[in-house]
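Note that one protein chain is taken out, while the other chains of the complex remain in position.
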Amino acid sequence: MATGFSADIEAADATSDAQAQVEPHRFLRAVRGNRKAVAGVVILLVIAFAAAFPGLIAPDDPQATIYPPNLLPSWNHLLGTTQLGQDVFSQLIWSTRLTLWVTLIVSVIATFLSMIVGVTAAYAGGVTDRVLTVVTDVFLILPVLPLLILLASYLPPGVTSLVLVLCITSWAFQARQLRSQGLSVRSRDFLVSARVRGERPMYIILVEIVPTMTSLLAASFLALAVYIVGFAASLQFLGLGNSSELMWGTMLYNAQQAAALEAGNPWWALGPGAAVALLGAGFALLNYAFDEIGNPALRPVRRGKRGRAAA
Amino acid sequence: MRYLARRGGLFLVTLWAALTVNFIIPRVMPGNEAAAVLGSFRGVNPAALHALEIQFGVNTHRGLVASYFVYLHNLATGQFGVTAQGVPVMTEISSKLPWTLGLVGVTTVIAFAIGTIVGVASAWWRGGRLDGILPPTLFIVSSVPVFFVGLLLIYVFAVKLGWFPLGSNYSLGATPTPTPSFAWDVLDHAFLPALSLVIVTAGLWVYSMRNNMITTIAEDYVKTARAKGLTDRRIMFDYAARNAILPNLTGFAMQLGYVIGGAIVIEYLFSYPGLGYLFYTASTDHDLPLMQGLFLFYTIAVLVCVLIADLITAVLDPRTREA
Partner (left out) sequence: MAEPLLEVDELTVDYLTETADVRAVDRVSFRLDAGEFLGIVGESGCGKSTLLFGMTQLLSPPGEVTGGSVVFRGRDMVRLSPGELRNTRWRDYSVVMQSAMNALNPMKSIGAQFKDALEAHGDPSAEQIRQRSVEVLGLVGIDAAHLRSYPHQLSGGMRQRAMIAMALLFTPQLVIMDEPTSALDVVAQRSLMSKIKDLQRSLGFAIIFVTHDMSVVSRYSDRVMVMYAGQTAEEAPTDAIFERPLHPYTRGLMTAFPSVTGPRRELAGIPGAPPDLVRPPSGCRFNPRCPEVMPVCRSREPELYVVDDADVRCLLYAERPAEAR
């Protein structure tokens, strides 16, 4: 295949391989030029800042029950107060760290597991491949939230259990795509030479194959993160988290238990809910942009004389 | 055909996996919880209690493997155990099933229709206004967890505007009768929950349908169809949309698990007494047999849909036929 931009020209007319590998410097330029990517990055940076320096934004103690309960938003309390008289905005900001931390840890572990399974299946082939593929398919079909609830009801409530059950149910999500990529790389020359050198399979997988898949891994990470954010919050919302831990999901649970929407301060529920939505949207925007950057066919089309795909 | 046989095999393996998950969970519970949970059950007749003990691995002198086979045998003979209140699990499930089936069934169909139409249209008219706003919007919205959509809808339409009721599936004190007014009451209550689910599910489907459609439009055979002088409408339906939808039918069926999860959250949020709400109360009550029964039920439901999608694909896609 020819390199450079001319390849994109011919590829745009011929059938193209969906996941084209993208060089780093061109990639950064593409990210900067893509509106969705920029929006996603901005959102994530803001949230990361709140996670890293909560004290700078909300100096109050989030759990101090010193204010009048169920106040609506005002300048003193940007999101009002809870039933117990805590400042909602403070709670929100201080909950960012743990929420983000859980999301990232689970996404990293799940992506890593996905990769190991997918690439090993692709590289080993034969029976190993069949077995791993079946296992992956099984986990893909099992309904996620019911399984999460089932597992979480019997573990001690808290972050550790949350991370554990989320990892168990999410590793299969991207394993298929990573396996496909592994298959396409399998027969390349540099791998053959590694085999001939006598390197062990695990070495080949980790050191030779994985680095070629960095863009796909990053995309998988992002796609996963979108769902992890939602699932973690949903689990806690249903009462399977530890309500004394500072996370957006537990805030939602507490708010729902106090019927905040109907009888109290609705922003106690809407605030953390919006935060969860925002974090999910940030990852989703980046993911969307990633798809466009990696697959030229999906990129925005400048409207020509006729505004249709087929003229 | 070999293809269907392989899928049937996957069905069995997944079913087996779900059963085994159910079996293992009470045995890895920390401490003596299993016995404690069992102890909290009320009004359970001795035979059922015995079956539960086997399921939980409590008070038996059998080994793990023997218990496992008795457990499987019980399931095969239709004994799914009883709930913490002594009601047979199957009875509970079948009484709540219609409500969830209605909710999830209708929303899935609507979401599929919207997703396909919008996805196809936005891909066909690339760069147009539709393509500019709708798919990214729907994609972002679908990445938002379903409970937030529900929360917003409740707050805006039920609390603030009072257009729709706050929860439940029909008004307090009304008796379920097949009258138009009751039907209207049901629809009134089901509207917001259904809307929440449709918004989230349609968004997902639009995104993948649009991308598949774009890739299909770029194929050479669509170009050939243009070169032959076929009308745009013909090409869009007969060459592009059909080829974009069919291979993805199975993928869509596999997303059903996510929809089911969403329904659980929505039913909880709206106090809608369907299977999802049942699952939630079972989890807070630590009613293991009920949870296990529901989990099994959900898994089978997804498997059946996947198999149906596979069947349709096998029938309609000529590539699955051997030369």
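Residue numbering begins at 1 within each chain, and the chains themselves are lettered A and B in the order written.
Please note the rule applied: a residue touches a chain if its C-beta (ideal position, glycine included) is under 8 Å from a C-beta of that chain, and two chains touch if they have at least 3 such contacts.
None of the values given here were measured: they were computed from a predicted structure.
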item: Residue, one of B:Phe23, B:Phe112, B:Tyr239 or B:Tyr258, that touches the chain absent here; value: B:Tyr239
item: Options B:Trp16, B:Trp163, B:Tyr221 or B:Phe237, residue touching the unrepresented chain; value: B:Tyr221
item: Hidden partner chain, residues of chain B it touches; value: 126-127, 217-221, 223-231, 234, 238-239, 242-243, 246, 316-319, 321, 323
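As a convention for this text, only the chains that are shown with their structure count from here on.
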item: Residues on chain B engaged by chain A in the complex (per definition of touch); value: 10, 13-14, 17-18, 21-22, 25-26, 28-30, 33, 123-128, 136, 139-140, 143-148, 151-152, 154-155, 159, 166, 211, 214-215, 217-220, 222-223, 226, 232, 235-236, 254, 256-258, 260-262, 264-265, 268-269, 279-280, 283-284, 286, 291-292, 294-295, 298-299, 302-303, 306
item: Residue ranges of chain A touching chain B (in the complex, touch as defined); value: 12-16, 18, 36, 134, 137-138, 140-156, 226, 229-231, 233-234, 237-240, 252, 256, 261-262, 266, 269-270, 273-274, 276-277, 280-281, 283-285, 288, 291, 297-298, 300-304, 307-311
